[in-house]
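Only a single protein chain was left out; the remaining protein chains are all shown in position.
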Amino acid sequence: MSIRREDVLHVARLAALDVAEEDLPRLVEQMGRIVEFVAQLEEVPAGDSAPPFVAGPAQVTLRADEIVPSGLVRPPVAFAPEFTKGFFSVPKLGAMEGAE
Amino acid sequence: MSGVGMIAEAVSSGLTTAASVAREVGGRLTGAMPLNATLHWSQALLDRQAAALDALSPAERVTRPLAGVPIALKDNMVTTDEPTTCASKILEGYVSPYDATVVSRLRAAGAILASKTNLDEFAMGSSTEHSAYGRVHHPLDAARVPGGSSGGSAALVAAGVVPAALGSETGGSVRQPASFCGIVGVKPTYGRVSRYGLVAFGSSLDQISVFGRKVDDAARVLAAISGHDAHDSTSAPLPPLALEPARHELTSFTFGMPREYFPADLHGGVRAALDRTAHALQQLGATIKEVSLPHARFAVPTYYIVAPAEAAANLARFDGVRYGPRHVGPEGDVQALYRATRGHGFGPEVRRRILIGTYVLSSGYYDAYYRKAQQTRALLAEDFRKVFVEQQVDFLLTPTTPTPAFKAGEKMEDPVAMYLADIFTCSINLAGLPALSLPVGRGEGLPIGAQLVGPMFSEARMLAVASAIEAVVDAVGEVR
Partner (left out) sequence: MQWETVVGLEVHVQLLTRSKMFCGCANRFGDPPNTLVCPVCLGLPGALPMPNAQAITLATRASLALGCSVHPISVFARKNYFYPDLPKGYQISQFDQPLATGGGVTIESPERGRITIGVTRLHVEEDAGKSLHDRLPGRTAIDLNRAGTPLAEIVSEPDMRSPGEARAYLTVLKQLLLYCEISDGNMEEGSLRVDANISIRRPGETHLGTKTEVKNMNSFANVERALIVERDRQIRTVENGERVRQVTLLFNAASGEVRPMRSKEESHDYRYFPDPDLPPLVLSRLWIEQQHAALPELPAAKQERFMSVLGLPPYDAGVLAADRAVADYFEAVVAQGVEPKTASNWVINDAIRACNETGRFPVAPERLAALIVLVKAGTISNQAGKRIFTELDQTDETPAVIAERLGLLQVGDADALGGWVDEVLAANPKELARYRGGETKLIGFFTGQVMKQSGGKADPKKIGAVLLAKLK
């Protein structure tokens, strides 16, 4: 399964990443090699099986439903790139407007 | 420079002051500037932490197990008093409004947070060359890499600037640089140390890990930062690690040497150093046997699916909306803001991994890559379980890395070659097991590390065993 230019552009769009035109050929080539490399997993013998692996505890611990202080030593205005009248401010949503 | 235990003893007994430790550390940090291992530190902040410690009553000081111990911190753990950049332009100038759990625990233990250290951007890399703030130099040979991604922390410990430092592991990012730099690197069991406040890379693999000059340095710091944390769902419900006394003989122990970790083309010096270590273990009374981890060759490809997939989602939050610098695209709408902010902010390796991670999760490819990788991951974990449980092996002994430290630039153009630097370490992260690397000799002047791998939550015994090896193996002698 080789990687095409359109594949890179498609995932770049999904990942909201600008990719410069001049970087594209190299990215296509490098991603192609990586994908070819990880495709080795096709060689894992089909008969091999093991119980599903869960990193960490086998089950999640639930938190009691209690309100606790935020733990913020500084409010959002201290770290936001643009914060106006209590809101994070961004440009208009353009084509996303009205989406979920 | 003294070790963790001696400094803590001296400061808590009043033999020396935290202020004098802080001044000395500041001097050494200044001297180590050519390594480019630190991203943020200031004498003022060192002095302020020291003054707070010195203001404690002697009775209070003795309750601090790391009183006055300077510890460096990889710059992907958030701190309220210094920036946290992950060596990325996308977090340039960001100062966290909360402390990571490990940071709170180090502060409570009386440690002095000495410096935030350089890393591969977002911990993605094996050489600390992928930093937006320049590469870190190997302390013994400036033309070589210190390993990565926790290369800054490793270099500071190896250069004697601090006795211990925190790094983070996703696929070997502490053990590999520990091996390259000739120091000790301990990667605990997944869940042993809270990840709260560690900027996530591959969440199911990430684990905060410790560098020490000696096994004891790393062990004491690990004890201070470990234990359950109610802020991390993946944190194990266990108390802090209780250390065991060092061992002087290992008669009841069986060590397994997996044949897959000793390929025919293994670097000669590495092979010789491991042979010498195995011999030393036998001298201590241990039994050595060859074992097999049949799926080992699939570890790196599995890792390079799981880690980028998780990373692609973990790095989605860096969007220029709530924090970090913002770039505005020509279209002027919010999507353009995302694309430009992320396009400018992430370096080439991070971009590659985000794209790969997005690709393997995307519609039509999920089963072939991500699902397959999860299945293989279970097989890898099962391989280890069989060796530890069915074959009753206490610990595995393997090389940490296939070669000593390589030259800067050598693998920058070939991502796959760089990924193979993790070949002996990343399966341990995939299985969630504890492991450590300790120096067992040098080849042509460059340090070589041996790796111990144990079953889940076997750190205390593993550290005791490592101390026994440390006592008998010449860590800086040439091997042949």
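A and B are the chain letters, set down in written order, and residue numbers restart from 1 in every chain.
Methods note: a residue touches a chain if its C-beta (ideal position, glycine included) is under 8 Å from a C-beta of that chain, and two chains touch if they have at least 3 such contacts.
Computed from a prediction, not measured in an experiment: that's the story for all the values here.
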Option from B:50, B:77 or B:440 whose C-beta touches the chain left out
B:77
Of the listed residues B:4, B:37 or B:199, which contacts the missing chain in the full complex?
B:199
Please identify, in ascending order, the residues of chain A that touch the omitted chain?
13-14, 16, 54-72, 76, 84-93, 95-100
In the complete complex, which positions of chain B touch the hidden chain?
77-78, 84, 86, 91, 94, 96-98, 100, 195-200, 202-204, 230-234, 309-310, 312-313, 315-319, 321-323, 334-335, 338, 358, 361-363, 366, 370
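The rule is simple: only the chains that are shown with their structure count from here on.
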Per the C-alpha means, the centres of chain A and chain B lie apart by a whole-Å value of 23
Chain A contact footprint on chain B (complex, rising order):
80, 94-95, 97-98, 190-191, 204-205, 230, 233-237, 295, 297-298, 300-302, 304-305, 312, 316, 319-326, 328-329, 331-340, 342-344, 346, 351-352, 354-356, 358-360, 362, 368-369, 372-379, 381-382, 414-416, 419, 431-432
Can you tell me which positions in chain A touch chain B when the two form their complex?
1, 3, 7-8, 10-12, 14-20, 27, 30-31, 33-35, 37-44, 48-53, 55-57, 60-61, 63, 71-76, 78-82, 88, 90-96
